[in-house]
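Have a look at the structure below before the remarks.
Missing here: one protein chain of the complex. Every other protein chain is in place.
Lettered A and B in written order, each chain numbered from 1.
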Amino acid sequence: MKTISNIAMNTFVKETGGYVAAQLEACTRCGMCADACHFYVATGNPEYAPVWKIDLLKRAYEQRFTLSGKVKLALGVDKPVTDEDIQKFSKIVYEACTMCNKCSMVCPMGLQLGPLIHEVRTSMSNAGVVPDDLMKAVNKQVEEGSPLGVTDDVYDDRIEWVADEWEVDIPVDVKGADTLVVFSSIEVMKFPENIAAIAKILNTAGEKWTLSTAGREVVNFGFYEGSEERTKMFMQRIFDAAKELGVKKIVVTECGHAYDALRWTSYNMMEVPAGIEITHIVGLIGEYVRSGKIKLKAGAFDNGVITFHDACKIQRRGGHIKEPREILKILAPNSFKEMSPSKEQAICCGGGGGVIAIKEADPVRYAAFELKIDQMKAVGADAVVMSCSNCRLQFTDCVQHFNLDVKVKGLSQMVADALEER
Amino acid sequence: MAEDSIYSELKKEGMSRRGFLKFCGLVAGAMSFTMLPPIEGLTDVRGVQSPVKHGTIEMVAKALQTKQRLPVIWMEFQDCAGCTEALTRSKSPTLVDLVLNKITVEYHETLTAAAGFQTEEAKLAAMQKYAGQYILVVEGSVTDLDDGIYCTIGGKSSMELLREAAAGAAAIVATGNCAAFGGLPRAKPNPTGALGVYEVIKDKPVVNIPGCPAIPEVFTSVLAQFLVFGTLPELDALHRPKNFYGTAIHDRCLRRPFYDAGKFALSFDDEGAKKGYCLYKLGCKGPTTYNSCATLKWSGGLSFPIQSGHPCLGCSEPNFWDGGGFYQGQSAPISKPTGTVAAAAVAAGVAIAAGVGMANVAQKKAAHSADKEEEE
Partner (left out) sequence: MNWTAVLEFARGPFFKVALLVFIAGMAYRIARIIMLGWKKDRVPPRGSKVEGAAISFLKGILIWPFIPWVKDTFKRNPIIYIAGGLFHLGLFVVLILGTAHMLVWKSLLGFGWATLPLPIVDWLAAVAIVAMIVLFIHRLTNPVMRLISGWPEWLNLLFVFLPMVTGYMMTHHLFFRYEVLFSLHMLSVNVMLIWIPISRISHFVFYFFSKAIHGADFGKRSVSP
């Protein structure tokens, strides 16, 4: 019989190539990454130090790939990885890591800790030690096409309702459109106004776009889980839809993790249909603004203090740092204030990476958000804008939880509200 | 004749009482470098006034009036006679002359007037006559390799001759680095298997006076002490008199302040050299060399190598020929891998890595196929 530690170790062995090994070799165990991680800073729990989160990966590497590791194992100074180890670390890497990769900005050796922790999750997922809540959501996405239960019917209903309610045209399943827009079910279920807003922007810009019922879910719980198989499965649905409709571009809406998966990971995992560009809605809006395809009312939101929350996977890990700022400088030239730190150095909201889907993680999730509260207080923010609906979920929940007097806004929505009529 | 005291011998040679006392003063002076009680009213070779203590000259005079000449047998093996040269050409000729000629009788291969078997016989006669009393001075290293053929005198190997002479000696003084530690003959690859005396003779006291050459004043001092008091100086682990070999050259060096300030001469004719900067970078071995050069100096206290601008070679230390290049800073490694050997090391590392790497790749493949089977 195969134990979970067996399977996990086997996975580690498969994952370990030069990329992983070179970085593991470089770590000096200086511990500086600890102070970068919002979960460690918020709780003071040493097990939340990023370097500790990759400890299993390191041990697997040493024990399986290096002479010194084998000697250590033989001498008994290092112990074989046990099932308990795997179980213990499962809690740590799923509940107390958002894969935000802030730690890599601090690591003097530049370890890409986020991606390495993702490798650890992959082992956990193969060994089947994923937190129940998260696994339920994954299974739901496998079965129903969406972790939030947005089935075909629900989707059609919701989109129709949004189109009616906000009086916008929303093309669905239009063959020959240029652009396939894929929303996240968070937007579909919790922030429908976002859908209306994005539709309005795309229409104003004259984009030939469409939604797809088959490829309707951009959220990728397989990626949260770390399962290569399911990550691919969910992305395949989108790629199939894109091929079916014959689009040239796929636009990921306000979901960070999905963007990381689709834009930055898929190519190395599977066949991405040729000739299709993948981009993020923030990038697209930025392009519209720069090229003048849409015009924004200058100063439309210029009151109080507005700040921007960088989503780890869209800004630091996605690259769309400039666009939101260019937009906000038009919309709120005087009110817009940066938090510190921001941009690629920004602090994570604490809800990403699937953490918000895990009930047991609530205490650390709320604790981590307190860092964000401090940041917002420091600039005296009345409103905080972001481009990721997962962050937005965390913000909305935490604003309620902590009873804060801060408005939480989506960037696309602000843009839509400030559109100059053509 | 031998029964006569030194004083009567000297008197026979026409020395006055006044001259004798002066002579006693000189002998006492020679010993003043030793750790004997400080001697009164004397200036040592450095011209430094020795701390005064009453009665030392009288003590020496008494000894010289009662004691007989000290028999010395001086043997040379694998040497260059440099120590002898240094002694005889010493800038303090009176002292050396007095000690070597007036208070000792000797068999000395270089200085003796006789030659061939005649000298051998004279030596054997002296050894017999003074059995158990004489000091054996050895200059040069001995060798036993290939039956000792690399150094023979009158058909006998150096090792045989040394053993023969050592048997009847009261004490042995190994003068110069060769006799003490093997010296130049022992430099790599040591073709003759040269050895220092104290490595061969274990049953007699051996005093090493290393140096290339040994400092004459140190040599005479040891002899004088033995003559007057019948004792040998206290020795360090390398059998060197502690009083002369107790401090490193570096610790008494006149260029030391420059060392401490990090000011170095970089070549023999640069500004630094002209300003008298430290010679560390030019290979000075002063920090690890124990000798009295920096205090006694040479040529009657005139100068010593470092003062004259040349780095210390470390000539009073074992293996100084192989202790790194003379003109290479002391921190430079003594032996280092050649480019080829280093490349071989890289190759060895890569070879091991290739083995381990192949095993690793195979392991990864196995992990992948194990997974595939699972799926099927």
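The working rule: a residue touches a chain if its C-beta (ideal position, glycine included) is under 8 Å from a C-beta of that chain, and two chains touch if they have at least 3 such contacts.
Nothing here was measured: the structure is a model prediction, and the numbers come from that model.
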Item to check | Visible contact partners (per top-of-document touch definition) of the missing chain | outcome: A, B
Item to check | Chain not shown: contacting residue from A:193, A:244, A:287 or A:344 | outcome: A:344
Next on the checklist: From the list B:8, B:152 or B:288, pick the residue that touches the absent chain.
Outcome noted: B:288
Checklist outcome for this item: Touch assignment to the omitted chain, from A:6, A:87 or A:112, lands on A:112
Next on the checklist: Take the complete complex as the reference. Which residues in subunit B touch the chain that isn't displayed?
Outcome noted: 237-238, 248, 250-251, 259-264, 280-281, 287-288, 317-319, 322-324, 328-337, 341-342, 345-350, 352-354, 356-358, 360-361
Checklist entry - If the missing chain were put back, which residues of subunit A would it touch? => result 16-19, 21-23, 25-32, 34-36, 40-41, 44, 46-47, 49, 51-52, 55, 65-66, 68, 77-78, 104, 106-112, 115, 263-265, 267-268, 315-319, 321, 340-341, 344-345, 347
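The working rule: only the chains that are shown with their structure count from here on.
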Checklist entry - For subunit A, which residues are in contact with subunit B within the complex? => result 10-11, 13-14, 16, 64-67
Checklist entry - Along subunit B, where are the residues that touch subunit A in the complex? => result 352, 356, 360, 363-364, 367-368, 370-371
